[in-house]
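The other protein chains are all here in position, but one chain of the complex has been omitted.
Per-chain numbering from 1; labels A and B assigned in written order.
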Amino acid sequence: MTFLLFAEQMLNGLQFGIMLFLMAAGLTLVFGVMGLINLAHGSLYMIGAFAAAWVAGLTGSFVLALMASLAAAAAAGALIELTVIRRLYKRDHLDQVLATFALILILSEGTRWVFGSFPLYLDVPSYLSGPVTLPGGIQYPLYRLAIIVAGLVVAGGLFALIARTRIGIQIRAGEADREMIAALGIDISRLYTLVFALGAALAGLAGALVGAIQSVQVGMGEPVLILAFVVIVIGGIGSIKGALVGALLVGLTDTMGGVLLPRFFALFMDPSAATTIGASLGSMLIYILMAVVLIVRPSGLYGSA
Amino acid sequence: MVEPLLQTRGISKSFGALKASSDVSLDLRPGEIHALIGPNGAGKSTLIKQIAGNMKPDSGTVHFLGQDVTALDTVARARLGLGRTFQISALAMEFTVLQNAVLGALGARGDVMRFFRPVMKDSALVERAREALERVGLQDHAATRTAELSHGQRRQLEVAVALTLKPRAFLMDEPMAGLGAGGSKRLTGFLDGLRAQAPILLVEHDMDAVFALADRISVLVYGQIIATGTAAEIRTNPEVRRAYLGEEDAA
Partner (left out) sequence: MTRETYINAALTFLLVLVPFWAWSTGQAYILTLCTKVAILALAGVGLNIALGLGGLVSFGHAAFFGIGGYAMGILASHAQVFDPIAEWPILIEGTKSMPVIWLVAMVSSALAALLIGVLSLRTSGVYFIMITLAFGQMLYYFTIGWPAYGGEDGLSIYVRNSFPGLNTLVPVQFLILSYVVLGLALWFSARLARSSFGLALTAARQNADRVETVGIAPFRLRLVAFVISGAITGLAGAMFADLNRFISPTMFSWHTSGEIMVFVILGGVGRLYGPVVGAALYILLEHLLGGVSDYWQIFLGLLLLAVVLFARGGLIGTLAGREVAHG
């Protein structure tokens, strides 16, 4: 395999990882602060993508589309939190899983009802399309590079928010001791709604950004959701640092595995069998990784026991 | 000198820089009630966990019935006959009182892996369970749901379940906790009679109960046993007074 191909795949893995981080960050925040497991997070990703595609179709502006995705996802998140999620904080995990699974059904079918079954298309804006030449002679799509940069900026912003702002302190306190922050007179319900909406916005943004590369369709959030769960389990539930490390690990493993394994198998198998087995094993690889991490470190890499 | 039923030798446990247990040696002799007291944070729960099998000590051994059980877990120690009650009652809340007791009898008999015969119709188990309930005075509540019992009654039930095990020794973690004056008196009276059946290692804060019941008292401070002796000896021990009362004059 050539260096160029390898580097390109590494960048793809990085881009995938960053997107997974945006999803995982929201998920792990909600779990860390509110103790809630939210399966409907993938639906928020989808809502962000649909909002972006719709607005882009209306206005032709990618920037407006991104803003729409943030707004729509955050609004949807806030609405869901106010009506459903806040009844679930005191319930056990089974109830949370079932209720948010119900939300997936409602949101997915609801979106299909509004937009129909055919995928929408979100186009990469002209000023971000085309390849760019990186050091080493690597040709890489500008848009994907932009995603990586955008993702890193958001990650940085998130870390700054958590570490340096009042809201951030409240969030960290909430993660450490939920009852205490209520006792300290902080408006818990407002904080929770805010955290949930923030996570939703991140998911929506991820959906919009990825929507330009893949198609925007109902159910697009589900494979990503599952992976995001794998990420936070590997990284440690409640840890944003863990989410970042886990996301990059999963993103790179998935991409490189999908590329390297078929080639590895092709060394001693015929090409078509190698591709199928390699791709298949590549998809399984992440779950194998998660199982191994759980067995060795049951609370994940950065989680607290 | 009678062989102690339960014995710890040099138990030590550290969590990072914190030494929760420091070279703790104590024993439990037949027929006695041995109370373990100490100020908050002294490391009583850590010690109990190590004696019960929930936690492995960094060094030191635990012997039960002459056997080294340091490597055994709670289940194994329970099977050997170490009965236990918890500070916060550990009971199956949805079960009836009788079901909880039958569970104990089932554990004692050991043949859990039976899939067809209704367990509540097993006369041997139900007999043993009812006997234990009578012993603690709960026989009239056999059909009551455990969640509906009062705090004191739950304590009684826990002791009953421990009794079905026909234990050789009891490990009791703050049995008086949460009981009113009447309840404490009743339980004190009950435990007094229980010691003949099996000795009790009792962790307690309620000093009235401790001084009324205990044959021996060990005082745990910052993970170390600073004194072991009779109630009279402990009451007048200057180190103990200092640990509990600060730099007060021994009046």
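To be clear about the criterion, a contact is a pair of C-beta atoms (placed from the backbone, for glycine too) under 8 Å apart; a residue touches a chain by one contact, two chains touch by 3 or more.
Note that the structure is a prediction, hence the values are computed from the model and not measured.
Checked against the hidden chain, the listed residues A:M10, A:I106 or A:A173 yield one contact partner: A:I106. Note that of A:M67, A:M256 or A:I277, the residue touching the chain absent from this view is A:I277. Residues of chain B in contact with the chain left out of this view: 73-76, 78-79, 83-84, 86, 90-96, 98-100, 102-104, 106-108, 110-122, 145, 161-162, 164-165. Interface residues of chain A with the unshown chain, by the touch rule above, are 31, 37, 84, 87, 91, 93-95, 97-99, 101-106, 108-110, 112-113, 226, 229-230, 233, 237, 276-277, 279-281, 283-284, 287-288, 290-291, 294-295, 298-299.
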